[in-house]
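This report refers to the structure that appears directly beneath it.
Showing chain A:
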Amino acid sequence: MTELVTGALAPSASKPKASARWRVRGVSWGARLSLVFILASLAVMVLVEYLPLQDPAQQDLVNTLAPISGEHWIGTDELGRDLFSRLLWGVHTSLLAGLTAVAVAVGIGLPLGLLAGYLGGWVDQVLSRLADVVLTVPALILLLAAQTALDTSIQGQMAVLGCIFAPRVLRVIRAEALGVSTAAFVTAGRMSGASHARILLRYLLPGVRAQVVVQISYLLGLAMVVEAGISFLGIGVKPPDSSLGTLLIGASALLSSHPHVVLVPAAVLTTLILSLNVFGDSLTEQRKK
Partner candidate 1 sequence: MATMSKTRAADVRVEGLSLELDEPGVAVGEAQRLVRDVSFGVAAGEMVGLAGESGSGKSLTASAIAGLMPSGVRRAGGTILIGAEVCPPGHRHPDVAMIFQNPMTSLNPSVRIGDQIAEAVRLRHKGTSRSAARKRAVEILEQVEVSQAASRARQYPFEFSGGMRQRAMIGIAIARDPAVLVADEPTTALDVTVQRGVMDLIDRLRTDLGLAVLLISHDLGVMSERCDRLLVMYSGELVEVGGTRQVLDQPAHPYVDGLLRCIPDRAMAAGRLQPLLGQVPPPNRWISGCRFADRCGSATPACESAPVPLAPLSPSAQGREVRCIHPLTPATAGERSAR
Partner candidate 2 sequence: MAVLVLRHVIGRLLLAIPMLLAVTFGTFVLLYSIGDPAAAIAGDSASAEEIERIRQDNGFDRPIVAQYASWLGGVLTGDLGDSIRNRGTVGHLVGQHLPPTLFLAVLAMGIAILVAVIAGIAVGLRPGGWLDKAVSMLSVLGLAVPNFLVGLALILVFAIWIPIYPAGGYRSVSEVGLTTSLQYLVLPAFALATSLICLQTRTFRASLIAEYQQDYVRTARMKGVSEAGVFLRHVARNAAAPLVTVIGLEVSILITGALLVEVVFAVPGIGTLTIDSVRGQDFPVVQALVALFGAIILAANLVADLVALWLNPMARSKA
């Protein structure tokens, strides 16, 4: 049984001590490992500028596709660029891209979801129907249609992806808020004269917090798959910038002669997405209890 008791998951009233909030009990090793990998990747994202890495764009045409060595920890690519440096910068770019999308998605979906769930009525009707329409077409297709029209950079694309993901957040938060808003303590709050704003911020927001964490975890994974996909197709991050997607461009050509050039970034990408999914699953599991 995986259980992860965090402040986000337990009702805060029943956890008097702050130190008890982040107590981790009997979490599966998979979930622990996932969290470690996610945190490590986030650290790389933030710190990559300050690490003593080689210039990821520095070409060295004499040393193309160099094998693993002390100088190039995982070798070089077809233009002689240091793969380790490109990999870390790729993690930086991809994670930043994913976080952009998730921030936009939560920024739009969370407040609207809370409103839809709390107010109900026509507000809920309009928002929910709108969400249905957006969710009909796969996210990648919508993103590509938007890209056709806007022809923007990766950050712009990720903001668009955030808008496309927003209805997912809205739906989940709406359902959650609907459940919380009918709870006795909310009714009690209303009766003691709390304003709508206060109810939303002090009663509903803490109630949906756990679900937001779960959604962030899943959507970040999803956004990174999309980023990798469109960058692989040459639509997202444009070379020479590296992302986990661009590192895989030209993979087919290198696959037979230098599989590690492809396999290392592929493995990092997969592990990161896997970690986010497993982490999200373990939070969901915990909530079911």
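Methods note: contacts are C-beta pairs under 8 Å (C-beta built on N, C-alpha and C of every residue); 3 or more make two chains touch, one makes a residue touch a chain; residues count from 1.
Quick note on selection: all candidates are chains of the complex that A comes from, given by their letters.
Keep in mind that what you see is a predicted model, and the values were worked out from it rather than measured.
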Candidate from 1 or 2 that touches chain A, complex-wide = 2
So, in the complex, the side of chain A touching candidate 2 is made of residues 132-134, 136-142, 144-151, 221, 225, 228-229, 232-235, 248, 251-252, 255-256, 259, 262, 266, 269-270, 273-274, 277-278, 281
